[in-house]
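One protein chain is absent from this view; the other protein chains keep their places.
Right, chain A next:
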Amino acid sequence: MKPLTRIRSRTAVLAHANIDTDRIIPARFLTTTERTGLGRHAFEDWRYRADGSDDPDFELNRPEARGCRILVAGRNFGCGSSREHAPWALLDFGIQAVLSSEIADIFRSNALKNGLLAVVVSEAEHRWLLDHPGVELSIDVAGSFIELPDGGRFAFELDGFARHCLLQGVDQLGFIRQHADAIDAYEQRVEQAA
């Protein structure tokens, strides 16, 4: 994973609450054995019309949303399944950060492991962000704050370990493997007790 320190972008807003992982990437695209290439199917059932053309009514198809790397989403974003295809699809689509007032557990954990910043802000800040699509934000990972164009800041909580991993590009599998001795000892203890 590449280190991630700062994300600067205009926001795109998808105000719907409870955007689930089936919305983000419908199940019929899960037969892939790759991590890449899912971006063209992100939000597929909202994004395209029956004839395959872009649906101009879909928020992320609007010209002002193109190229936005920060997605502001309604409450309880990413609910549903453990499919990591959801963060893979968003990243492949070009999204680097998702902001909401509530983000589903497994989605958030999957997102952070892939360098997709999933950030929970307060209800009031969330309201403000929903009401200001296209605002230019700068997200500072180390400081755990979002900087607004007027210099104002929204602080957010980021688990210290998750932050460390993002900033340093820590390989979590490598991190667990550093504890190989403890794992061996644990297994021996359990097997002896049995």
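Everything that follows uses one rule, which is that contacts are C-beta pairs under 8 Å (C-beta built on N, C-alpha and C of every residue); 3 or more make two chains touch, one makes a residue touch a chain; residues count from 1.
The rule is short, and it goes like this: contacts and distances are computed from a predicted model.
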Candidate names "Dimethyl sulfoxide reductase anchor subunit", "BolA/IbaG family iron-sulfur metabolism protein", "3-isopropylmalate dehydratase large subunit" or "Regulator of replication initiation timing"; UniProt protein name, chain not shown: "3-isopropylmalate dehydratase large subunit"
Touching residue (missing chain; options A:Asp54, A:Asp105 or A:Glu157): A:Asp105
Chain A, residues in touch with the chain not shown (by the definition above): 15-18, 20, 22-23, 26-28, 30-35, 45, 74-76, 79-84, 87, 102, 104-106, 109-110, 113-114, 159-161, 164, 172-173, 175-177, 179-180, 182-183, 186-187, 190, 194
